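Every protein chain except one is present and positioned as in the full complex.
== chain A ==
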Amino acid sequence: MGESSEDIDQMFSTLLGEMDLLTQSLGVDILPPPDPKPPRAEFNYSVGFKDLNESLNALEDQDLDALMADLVADISEAEQRTIQAQKESSQSQHHSAPPEASNFRGAASLGYSANAAAASVSHYEHHLPPPPADPVLDLPPPPPPPPPEPLSQEEEEAQAKADKIKLALEKLKEAKVKKLVVKVHMNDNSTKSLMVDERQAARDVLDNLFEKTHCDCNVDWCLYETYPELQIERFFEDHENVVEVLSDWTRDTENKVLFLEKEEKYAVFKNPQNFYLNNKGKKEGKETNEKMNAKNKESLLEESFCGTSIIVPELEGALYLKEDGKKSWKRRYFLLRASGIYYVPKGKTKTSRDLACFIQFENVNIYYGIQCKIKHKAPTDHCFVLKHPQIQKESQYIKYLCCDDARTLNQWVMGIRIAKYGKTLYDNYQRAMARAGLASRWTNLGTVNATTPAQPSTGTRGEIPTHTELRSYVQSLSNTFSESRPPMASSSDKKPALGNHLEPGAPRAQPLPKASLPPPPPVRRSSDLGCSPAPPPK
């Protein structure tokens, strides 16, 4: 009981935010559920989890009450809001209304509002300034409306319930924002219902869930979709629009949304060397991997994700490909490139010009295959699957690939995600880090700080511990500087060689451009030692 009521409370706090900018959103898509009778199932706009009507029905009665109360409060608020939609930024403080007001503020700053209204300013969505959603402090906020608890006569109840649903639907229709009630499965087999509107990204939903669950908010938490029928699953990327993804599910789907921790989600940012420095000698690579210090990781990430274009990990090797429509698997040599997955045709070399394109990522998502050994007679269980998000049933258009081991699988899945999502993935990670309370300066993201003040410290007491943590981190780093400083140049020349006639035999090194360029040149070391590399620094 306790949990479910809290659950619902949270759901309403979410709802409050959704009314934001009702009219500005698409507007076209009226709530799908009530009655759409699509001409043909195939093109039908189908919503997962039955439809809203059903999902409302499935709610506990008191949930409904709360939902209603929220909706009402919500709508009135929304009306006010549309009037002053332009000045939305300062908005939040004006509302002196019920406890919802504070909730509302949080939700309103989800970032979409800024987006829609200020489109001409070209506000970049992943820009991070909008503070993380829903900084709801009063953790168990008392359900706003007096919970009517005379539940005795079933008929009366049913009637009331029906009315409420009707009213709720009307209000929602008014809102004209597509919303879904999503049942999210928790680790402990419990479920929580969330209202998700069409503007919300997975990140927002995660933030809501963080509040509901009081989990540690670490970056591994993710929304996860599973397809029991196809036996595939994958995590939502934080920037993905949840409603859009769920809209591809069929009406009678068994698919589920899970809330769980997956360390694979951002593995590349924690240990980029495992993906980017995968040198030939596998064993050797692994050993040195463990040792990479934070500074090197950082520069590796910056190099890979912060340049003019991102770098996709070099990845190639033999994989098994399930043949279309058959249960046989063929071994082929595949290569990952930014533009897609390629394979080496028979009798050809793996030079670029000979490669044949296997698939490009624009229209496919990547999934993990589950128990493919049994289901598809795969050589191993380390499979990944590529399919168009709309495909929900077994089809020849679903591509199954099988790796030799888990490590390879993870590298491919991550590599493909990097190729497909690019810098967005890194942005997501940094946002997740910020949310996790680890605002980090060394990730070179100035804007992170902007989010922290708005984060009113429930469990994650804001900035302070973070910084001290970072400091000590930096301290410990300094011990490893010898490994991370830029290579130094040693020189036996004392003057910058006016004559430019090099004395033969005098080993001379690193005449770095003596330019008057701003940044300090790398350490230039003068040593009077004659030839041979300078002695190892000690």
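Here, a contact is a pair of C-beta atoms (placed from the backbone, for glycine too) under 8 Å apart; a residue touches a chain by one contact, two chains touch by 3 or more; residues count from 1.
In the analysis below, contacts and distances are computed from a predicted model.
Novice: Just to verify: the chain that's not displayed, which of "Autophagy-related protein 101", "PAR6B protein", "FERM domain containing kindlin 3" or "SKP1-like protein 11" does UniProt list as its protein name?
Specialist: Hidden chain identified via UniProt as "FERM domain containing kindlin 3".
Novice: Where the complex has a chain not shown, which of A:Met186, A:Leu260 or A:Leu277 is the residue touching it?
Specialist: Of all options in A:Met186, A:Leu260 or A:Leu277, contact with the hidden chain holds for A:Leu277.
Novice: From the list A:Thr250, A:Asn271 or A:Thr380, pick the residue that touches the absent chain.
Specialist: A:Thr250
Novice: Which residue numbers on chain A touch the omitted chain?
Specialist: Residue positions of chain A that touch the missing chain: 23-28, 39-40, 42-43, 45, 112, 115-116, 119-127, 248, 250, 277, 279-280, 288, 295-296, 299-300, 302-303, 307-312, 314, 337-340, 342, 351-353, 355, 357, 360, 362-363, 388-393, 395-398, 441-442, 444, 446, 474, 477-478, 481-490, 498-500, 502, 504-523, 525, 531-534, 536-537.
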